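Note that one protein chain is taken out, while the other chains of the complex remain in position.
What follows is chain A.
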Amino acid sequence: MVSGLRAGHGRAEILSGVDLVVEDGALACVLGPSGCGKSTLLRVIAGFHPAAAGRVSLGERTLDDGRSRLPAERRRIGYVPQDGALFPHLTVAGNIGFGLPRGRRREKAAELLALVGLDGLGDRHPHQLSGGQQQRVALARALATEPELLLLDEPFAALDAALRTELRTEVAATLRRAGATAILVTHDQEEALSFADTIAVMRAGRIAQQAAPHELYHAPADAAVAGFLGEANLVPARLDGAKADTAFGSLPLTADAGTARRGVVLLRPRQLSLTADPLPGAVRARVTRSHFRGHDHRVELRPDPQDGLPGSLIAYTDGPWPHDDAYVRAQGLAHPLDESEDTPTAVGS
């Protein structure tokens, strides 16, 4: 859908060769830190910002090839911005019916209000709605014209945490029910992982990796992607075929590493567990920090230096750890990462 896309503001290049493919009917997510160009990407796809080079296409249609472009109003692409941007002078029904021919507005608005769970609020004005309700109206308005693609630019960022989770689940369900193809832009990895069928991690104007959420979390392309999706322990290892020899003993790999070489493997904090006894494959470590997070405990440990491990390890445990020292064990699959020059020991978001 998007290939080799370049775009910028003035002389500053913001997108430097973006490739992104979203299957028909899929919910995709572009995940990246603020300033990586993800909003610009969305605006180029929507037609609000010109592409300097590359190509944006939807189905068979070319929308922008860097020389000529289709105006935003002819693209059939819906857009839900961060704050909803409801038309303040129109009622809820007027907002939803904005893109429809006059005759069909009333009936379609009622149908969509039901879809987003706001029956009977059609005569309200936007300022009479809560933030969550406004976002639902913005979604209904975008869906009303039956766009071929829906773009959501951090649509939940302005809401408080509890409402965000609830609305995100609800919107994902609504979009699947409507059979819509959508691209969501966010900097929140939890939002991306729970929302999308496919996630594209964006970094400095490029897509670093595009994959399904589960694959992306457990088998990221490099240390930075691993760290962006959640806390990661990067453990030095000897990679040999399907196995990795680490300080935690021999662990199976997610993918065959080929001929024997030195490398780094990724172990998520959930893959580490603590015991009081020196079992085989356990590494002695000192607990440096521990705090309760509601659903689990996050424990930071400093392993004994002779084990060749990074300076600190992170484990999530179900209960608090009552001692100063622990033996750390690892389980599950280890994912080999290409070693970069300065491998961070424990990276987190």
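Note that in this section a contact is a pair of C-beta atoms (placed from the backbone, for glycine too) under 8 Å apart; a residue touches a chain by one contact, two chains touch by 3 or more; residues count from 1.
In this section, contacts and distances are computed from a predicted model.
Taking the options "ATP-binding cassette domain-containing protein", "RNA polymerase sigma factor", "Iron ABC transporter permease" or "YhfT family protein" in turn, only "Iron ABC transporter permease" matches the UniProt protein name of the chain that is not displayed. Annotation: of A:E60, A:D277 or A:D324, A:E60 touches the absent chain (contact as defined above).
Of the listed positions A:T40, A:T91, A:Q133 or A:T181, the one in contact with the omitted chain in the full complex is A:T181. The chain that is not drawn here is touched, among residues A:E13, A:D83 or A:D245, by A:D83. For the chain left out of this panel, the touching residue among A:L129, A:A142 or A:V185 is A:A142. Touch with the hidden chain on the side of chain A covers residues 10, 46-48, 50, 58-65, 67-83, 85-89, 98-99, 138, 141-142, 144-151, 178-181.
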